[in-house]
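Only one protein chain is missing; all other protein chains are in place.
Presenting subunit A:
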Amino acid sequence: MAESICRNLRDGALEGEHAPALSIKDSIATPFGSDVFNYVLTKLSANILAGKSQSKGIVLVAFSRSPSFYVDFLKTNGIDLVSAKKWISILDCYTDPLGWKDSLKGPLDTKNFSLKDPIEAVLFRHVRNLDLLFSAIIEMGEALAGQGKGRFSVSIDLVTEMLRHASLSSVANLLSKVRSHDRISSTFWLLHSDLHEIRAIAALEYLSSMVGSLEPMNLSLNGQRGDLEKLSLLEQNSRKGKFHVRIKRRNGRVRVMCEDFHIEQSGINFTPVSSEEGIINQGLLPKVQFNLQLSEKERIDRAKVVLPFEHQGNGEPLHIYDGRRSLSEGKDEKASVSTENLQTNEDSGKGEIIYFRDSDDEMPDSDEDPDDDLDI
């Protein structure tokens, strides 16, 4: 659950251990990963401000959103930014990641933030050089946490962007260096799982100690529904979804948890798994292997079946049905054939069942015990 993830990040790393690392994965079906990322960021910031967490500051490596977005976001979520320069720094890899603007316009002032801005944002222009990125992160973090043993957290806005610029092994190298650095308390990052190969996702999950993946509320069945149903599903998925979490614990076990989430104006809300889902599922056509209802055609055909015993129940005289062909057919055929070839029919030696009833007043079913006439 989201609470336990935030607690894990707040508690940070033990001495000699790797820092806890959270991977948030989303996909186009539930594109709310950034909301979850913001939620975790808010919670961690609140913990840092309250002094409850092991880390003293956050270094936010922003690839997909500008620093001003984060300033506004934190303001609207009630995080006090008065002393923000002391506990949060943003490494701006969004504005000019490859240094193109710089080379076009010539040297301008490196910060596109005025000095009055609450958060320290440093422009970073060399996202392809991950060693440089790592040293920039460490530098900023150490400035926040001070000398000595203070620790800081690192959050990476979008690892998907990093993988565009650098190879998987160098990104993995960076992340593992971040995790094993002794001044880093915790780290978390976001990625879009449908933009990567399975191998890349597996590698990032390998490097993280907690994996949170967002999934749509109802996994859709294939194309058996009408458009109205599809629209209503889309509507449901556009605001809600499921949040699956796998936490690797220290004793080697894996804790698997699941929650529902709901996007609202104010942000994201997590609720325990509701039972609504079961009801919704029953409304859809359940896949069973046999049909309990008869269709109209099937009912008519059932009425037409000739029963293989004497009374057809419709008042006709008794005809013994010998099972080879239907009654009416047999009559016509016999009549036509007999007028033409009497001789050949008799000589052909066709098999025919001739049934002589034992007795006409024998009741077909009797309540008497047939053993009654035994003299014992």
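Note that a contact is a pair of C-beta atoms (placed from the backbone, for glycine too) under 8 Å apart; a residue touches a chain by one contact, two chains touch by 3 or more; residues count from 1.
The working rule: contacts and distances are computed from a predicted model.
When the unshown chain is looked up in UniProt, the name that turns up among "Elongator complex protein 4", "Surfeit locus protein 5", "EF-hand domain-containing protein" or "serine--tRNA ligase" is "Elongator complex protein 4". Screening A:N173, A:S238 or A:N269 against the full complex identifies A:N173 as the residue touching the chain left out. When the omitted chain is restored, the residue from A:A203, A:M217 or A:I268 that touches it is A:A203.
Checked against the full complex, the one of A:A50, A:L104 or A:V256 touching the unshown chain is A:V256. Contact between subunit A and the absent chain runs through residues 167-170, 172-173, 175-177, 180, 193, 198-199, 201-203, 205-207, 211, 213, 244, 246, 248-249, 251-256.
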